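Before anything else, here's the structure in question.
A protein chain is absent from this complex, but the other protein chains hold their places.
Up next is subunit A:
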Amino acid sequence: MRLGLVIDLDTCVGCHACAVACKQWNTSGTLGPLSDYEPYGAAPSGVWVNRVRSYEQGQYPHSKTVNLPLSCMHCDRPPCVDVCPTGASYKREADGVVLVDDAKCMGCNYCAWACPYGARELDTASGTMKKCTLCIDRIYDTRLPEAERQPACVLACPANARHFGDLDDPDSEVSRLVRERRGYPLLPEMGCEPVNHYLPPRPAAASRPPAAAPAEAGGQGRAAAVQEWANRIVRR
């Protein structure tokens, strides 16, 4: 089993709901506090193990905004685990989830250097490394209804852009999505073999509604009048 996420860059609206849900769940979960520094100060900062960044692709007017959520990829060949001198970082045999044992980590930062994705952050309050756990304390919790045994970020996403499942199983929803939408891993040249995959944005033309036929004067009666009236109001 290789559990992981498949993230749809076509539908992600960049609302940061996944990041907030992640922070909320994990700061009170087994991962322990995700500390904040100066939360009410002039420069609030803190540990987040899922971050969303927004990019513009192409040149205006042929450009597109793409929001890229990024958390641990639960790599098949995780350099972070190899370099860890204490054995605090490990990859689970059974489901491939990469975790940090908070009781063993000595906060040397080496794994954060080794991860090309910036998926690990040192919590200077606890002195230990924090990273995505794939909500290990949710996904196996049989007290939760089955539909909720998913990472908090997946449940929170209002655009349904995040999918969780077993990427080893060719019949799983996530594998099917990767196959049909040509999902890809980030930075494949680093050789980490990430489990998480991203679904590319569809071409700009495909995600726009078909251009409306020019409306004839008074053509569609009341509906057209309302539409034209609305257009006039929202004109920039």
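General remarks:
Heads up, the rule we're going with is that contacts are C-beta pairs under 8 Å (C-beta built on N, C-alpha and C of every residue); 3 or more make two chains touch, one makes a residue touch a chain; residues count from 1.
Please note the rule applied: contacts and distances are computed from a predicted model.
Taking the options "DMSO reductase anchor subunit (DmsC)", "Septum site-determining protein MinD", "Cystine transport system ATP-binding protein" or "Amino acid ABC transporter permease" in turn, only "DMSO reductase anchor subunit (DmsC)" matches the UniProt protein name of the chain that is not displayed.
When the whole complex is considered, the residue among A:Leu31, A:Cys105, A:Cys153 or A:Val195 that touches the unshown chain is A:Cys105.
In the full complex, subunit A contacts the hidden chain through residues 9, 14, 16, 19, 38, 43-48, 51-59, 62-66, 68, 70, 79, 81-88, 104-110, 112-118, 121-122, 124, 127-128, 184, 186-191, 198, 200-201, 203.
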